[in-house]
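What you see is the complex with one protein chain gone and the rest in place.
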Amino acid sequence: MSTRSTSRYEQLTRIPLMILGLLFLVIYAWPILDPEISRTARSLCTVASGLIWAVFIADFLIRFALSDRRRLFLRHNWLDLVLVALPMLRPLRALRGVTGLRVVGRGSAPFARRRVVAATAVAVAAGGVVAGLAILDAERSSPAANIRSYGDALWWAISTITTVGYGDRYPTTVEGRLVAGALMIAGIALLGVLTASIASWFVERIREVDATEQQTQAALQALTDEVRELRSALQRSGGRGGDTRA
Amino acid sequence: MSTRSTSRYEQLTRIPLMILGLLFLVIYAWPILDPEISRTARSLCTVASGLIWAVFIADFLIRFALSDRRRLFLRHNWLDLVLVALPMLRPLRALRGVTGLRVVGRGSAPFARRRVVAATAVAVAAGGVVAGLAILDAERSSPAANIRSYGDALWWAISTITTVGYGDRYPTTVEGRLVAGALMIAGIALLGVLTASIASWFVERIREVDATEQQTQAALQALTDEVRELRSALQRSGGRGGDTRA
Amino acid sequence: MSTRSTSRYEQLTRIPLMILGLLFLVIYAWPILDPEISRTARSLCTVASGLIWAVFIADFLIRFALSDRRRLFLRHNWLDLVLVALPMLRPLRALRGVTGLRVVGRGSAPFARRRVVAATAVAVAAGGVVAGLAILDAERSSPAANIRSYGDALWWAISTITTVGYGDRYPTTVEGRLVAGALMIAGIALLGVLTASIASWFVERIREVDATEQQTQAALQALTDEVRELRSALQRSGGRGGDTRA
Partner (left out) sequence: MSTRSTSRYEQLTRIPLMILGLLFLVIYAWPILDPEISRTARSLCTVASGLIWAVFIADFLIRFALSDRRRLFLRHNWLDLVLVALPMLRPLRALRGVTGLRVVGRGSAPFARRRVVAATAVAVAAGGVVAGLAILDAERSSPAANIRSYGDALWWAISTITTVGYGDRYPTTVEGRLVAGALMIAGIALLGVLTASIASWFVERIREVDATEQQTQAALQALTDEVRELRSALQRSGGRGGDTRA
């Protein structure tokens, strides 16, 4: 019931859940990458995928039950909730194996530019890999599609994330366009985080120079004060023993 | 005549005007989304659209009449003036229903990064929805057009806002290109606000660290002063009762 | 020979030079926009263009001769020098009429975010208009060109500056590609200035909040000092008349 039991539970389940997430990714990717998969294998994948989803739902409910401040818990874990609650976000659930999204999604981690950038890079790379799978899955059904292999899908994903968009490969189905829209917004966020981290690094460096200059000025001021004090002390010893603070 | 009556008027009319704006959006969208609409319905839409416009003009004039500092009023509400004055910006007027643009356009709201980002996101999303309607309206007349359904139009809008620009869908008419140009500039602004807000969040976090360090330094300085003072007091009590400030 | 005569010369010539720049733009644009221009008119344009160029060279030399610190003058006006010296940058010279580039190019103007953004916007808009002329001029010679009217050229220019790049219109000649490259870099710079100005506006707003907090802290500190002083004064009047600085 306490935050202590929450963090102990999270410590215990972190590695197993990561492995389950990776397994989910494999199960999700297999029928997409190998369309001539046997009917039995495909059914197995569907069942396993459902089971892992059930585990994810259970994990979320347990963490919610263990948490002290449940409103705060929901605010910090809304991404997990959305991923668990909406079946159509199935591909995104595969991202849990990469943990990138979890790091970004939870606000508890202490601030560090390097970590934010690293987490964004990992999340975007994983997003590209998963978006490639999702678009291939969506486009396969369309006869007019131009994304026909996973190589094409990855190539399309990188040219979309970077907002280059040659237009030699693009989605033609509604599902594919939804995946593409999500990836475009991820691409913009990537650009934003990258630019912002470089900018804040610049500003920080300048700030350091500033601080040094201020310390120099302070030291100079202190020295000046000392000299002035000495002079006034000399004046005092020559005249009356009173106090003059200048 | 006073700011008090202005704010009371705005309080009273806010919800009705929002509903009128949404109605305007519906009336604007309907004949575009359903080209086989009956002649009567189309005429009705045109009349209703003109009536709502008249209300918007009246609202602007009333607010102008009520305001104390009219120059300031015009400077803060130039966006409303432009929207009301130019008939060709009809699609943009539909945005008033979403209120996004009003929040951004008026400078009176207190500063908050979260609100600026939220308002931009809402305005850009609404802009995309309305730009999709406007481009569909413009392109329908052209036989060479490649944007032929609202799905296409929305897909074109998101790939334009994010500056991806695959080029599988693009406007071919002059009106369509004008709409596209406006959407591109909105896309750049979106990128700018997003990046800037992430950057300022970074800088703020670093500043907090800075402030803490400065307070530590100040505390240390105070402690040092105290000790020095104590030492000089001890010296005084041993020698003459004069003043030494070091 | 003095800076005073420089600034007086600049004051006198500013308006005439701006008019000459606009004239240059007209003379540059006319034969491009109207390819069926008479042979005489085309010759006249060439002659007039050469004459205006001569005036620009003379203006640069006079300003150089009048300036006190010639190294500094060259550093601040290198853009003018490049525009005047290279005949192939003829289209850019037309930008002088818009004065945008001059404002940006010269470092003498006092800093103001609003002005930098406005100057960039004007320069980029003017750059788009002139790049449209230059690309139309370049592409007209190519039978495979897809930019065939000034409307197409402007449409291409805006989709390039915003880095959308649909690819429905693109240059096919070497000259056209050089113009496009310059415009792309201008597009990136536009994005940079826009984002940076929004970011610095955010940071400034936060700084103001900071400053207020610091003043509050300073006031509190002053109050604390006063109280402490009062207490020590009370102690003094009760005991020995010495000095205690705490």
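Order as written gives the chain letters A, B and C; numbering starts at 1 within each chain.
One rule holds in what follows: a contact is a pair of C-beta atoms (placed from the backbone, for glycine too) under 8 Å apart; a residue touches a chain by one contact, two chains touch by 3 or more.
It should be emphasised that the depicted structure is a prediction, and the values quoted were computed from it without experimental measurement.
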Omitted chain's touching partners, listed by label | A, B, C
Using the touch rule from the top, list residues of subunit C that touch the missing partner.
-> 111, 113, 116, 160, 163-167, 170, 174, 177, 180-181, 184-185, 187-189, 191-193, 195-197, 199-200, 203-204, 207, 226, 229, 233, 236, 241, 243, 245
Contact footprint on subunit A, counting only the chain that is left out = 151, 155, 158-159, 162-168, 190-191, 194-196, 198-199, 201-203, 205-206, 209-210, 240, 242-246
In the complete complex, which positions of subunit B touch the hidden chain?
-> 163, 165-167, 195-196, 199, 203, 243
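Here, only the chains that are shown with their structure count from here on.
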Among line, ring, star, complete and other, the chain touch graph is complete
Is it true that over half of the residue numbers where subunit A touches subunit B are used by both copies, so same, or is it different?
-> different
Out of A-B or A-C, which pair touches the same way B-C does, with over half the contact pairs the same?
-> A-B
Between subunit A and subunit B, centroid-to-centroid distance (C-alpha), Å = 26
Roughly how far is subunit A from subunit C, going centre to centre by Cα mean, in whole Å?
-> 37
Residue numbers of subunit B (touch at least two other chains) = 163-167, 191, 195-196, 199, 203, 242-243, 245
